[in-house]
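Shown here: the complex without one of its protein chains, the others still in place.
Entry: chain A
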Amino acid sequence: MATQMTDGHRRFLQVLMSHGIMEGSVARTLHRDCCEIHKVYYAHDKLDDFINVVNIHLQPFFMQIRKGMSEDDGRTYYALVNLAETEITKMASDYTENELELFRKTMDVIIISESGFASSTDILNLADQLKTKKMKKKEAEQVLQNLVQDKWLSERDGEYTLHTRCIMEMEQYILSNYQDLVRKCNICHSLAIQSQVCETCGIGMHLPCAGKYFKAQMEPHCPHCNEFWPHEIPEINRPDSELPSSAPRERRRTPSSGTRRH
């Protein structure tokens, strides 16, 4: 197995760096394009090996390309993450101390909440309780906007949750700092921020995991205590194909298409 980096690897890394995070099929298309442009070995099912080569070279910089799942749609994503001990290294240079405190407090609210979301009102109310330096509502709004732009948070209808990229980067940090508070998904066993929780035994499941698990069941029951599952069963997206996003020349996915590919 070759471990030499080629310009194909470098281009892949550069594009991934500029995006921060990339959906699986987009990453596979990029893999193919990078190999074609630089005329290096390409096998459509070898993206993870290709990424491993990059990762070997990223090791000295405490960086890694990680593969993870989005809690929103269950799709596979690739992200370039920082593994440095503090986990907030990258944030530390972009945000001031009270902005970081606001982010940590927001993270507390998100993690403690059942749904995995914090409302903007809740977060803005935190702004004048900051110990480091109080923040005006207007400033806090701007900070929130920056956090969304930098892919630490994602926003939906005025509610905030942790961005997939942030979860991929900070999973270890969150698991060790919120040991007793945080839930792991009963199906895939990784960290679950947004989840459905069993009202009887308290286990949680990612929405996409629950969707997949209950798909075949007429009447959903908790996989742990067998009690009736009272939540709406999430719809699942088409499964991830292992091929680049589309036929050779078509570049963009059509998000609405629900067709399956094999």
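A few points about this structure:
Everything that follows uses one rule, which is that a residue touches a chain if its C-beta (ideal position, glycine included) is under 8 Å from a C-beta of that chain, and two chains touch if they have at least 3 such contacts; residues count from 1.
Definition applied: contacts and distances are computed from a predicted model.
Only one chain is not pictured, and the protein name UniProt records for it, out of "Negative regulator of systemic acquired resistance SNI1", "Actin/actin-like protein", "Non-structural maintenance of chromosomes element 3 homolog" or "Platelet factor 4", is "Non-structural maintenance of chromosomes element 3 homolog". One of A:Arg11, A:Lys46 or A:Arg75 touches the chain omitted from the figure, and that residue is A:Arg11. If you put the hidden chain back, the residue from A:Tyr41, A:Phe62 or A:Phe228 that touches it is A:Phe62. Although one chain is not drawn, its touching partners on chain A can still be listed: residues 5, 7, 10-11, 13-15, 17-19, 30, 33-34, 37-39, 57-58, 60-63, 82-86, 88-90, 92-94, 251.
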